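This part shows subunit A:
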Amino acid sequence: MKWYFSDSAPIYAQLIRQIKVGIVTGAFPPGERLPSVRDLATEAGVNPNTMQRAFAELERDGLVYSQRTAGRFVTEDRAMIEQTKKGLAECHIKQFLESMDQLGFQRDEVISLLWQETGKEGITDGGSGM
Partner candidate 1 sequence: MAVLECKNLTKQYGHVTALEDVSFSIEPGRIVGLLGPNGSGKTTLIKLANGLLTPTSGELTICNAAPGKETHAIVSYLPERTSIPLWMTATQLLDFYQDFYKDFRRDAAEEMLAHLNIPAKQRIKQMSKGTREKVQLIVTMSRAAQLYLLDEPIGGVDPATRDYILSTIIGNYNPEAAVVISTHLISDVEKVLDEVIFINQGHVVLQSSVDEIREEKGMSVDALFREVFKC
Partner candidate 2 sequence: MLRKLMKHEFRATGRIMLPLFLILLVTSVGANFSTRGLLETDNKFLDVLGVLLVMAFAIAIVGVCVMSMVVMVQRFYKNLLQDEGYVMMTLPVSVHQHIWSKLIVSAVWFALTLVVVCLACFIMAFDVGFVHQIAAGFRELFQEICRNLSAYYAINGTAVIVEFLVMCFVGCCAMCLQFYAALAIGHSRPNHKMAWSVLSFFAIQFIMQFLGGMGIVLLDESWFHHLLLGWTDNISGMASVHLGMVAMILGEVVVGAIFYVLTTWFLKKRLNLE
């Protein structure tokens, strides 16, 4: 898994987001044991305390759970994973709409632009879909 960090947001928040993406995309499959905090911190090149904090937050949300001896696991609750996926999508959409607002597009213009773009994509891709 590749890790990217931007300058503006707190690092633990960026970690939470990227671990969520990992869970949603199946890089960390449901019910699967997660690598140790130290290993993940080393892989991401971040402070282990920060990684710990990210996991604590994810645990509070119920997306991961820890068993005292065995370690930390991804939830098996697929509905919750689906929920997380939606949440991430909403985040992206919000950001996207904010940028469009900045550029001065009205909502209906944005939607028609999206139609245009996806329509084009549909043609070039041969409609392979998701």
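Selection rule: all candidates are chains of the complex that A comes from, given by their letters.
The criterion applied here is as follows: contacts are C-beta pairs under 8 Å (C-beta built on N, C-alpha and C of every residue); 3 or more make two chains touch, one makes a residue touch a chain; residues count from 1.
From a predicted model like this one, the values you see are computed outputs, not experimental measurements.
Comparing candidates 1 or 2 against subunit A, the one that touches it in this complex is 1.
Those residues of subunit A that touch candidate 1 in the shared complex are 5, 7-13, 38, 41-42, 44-50, 53.
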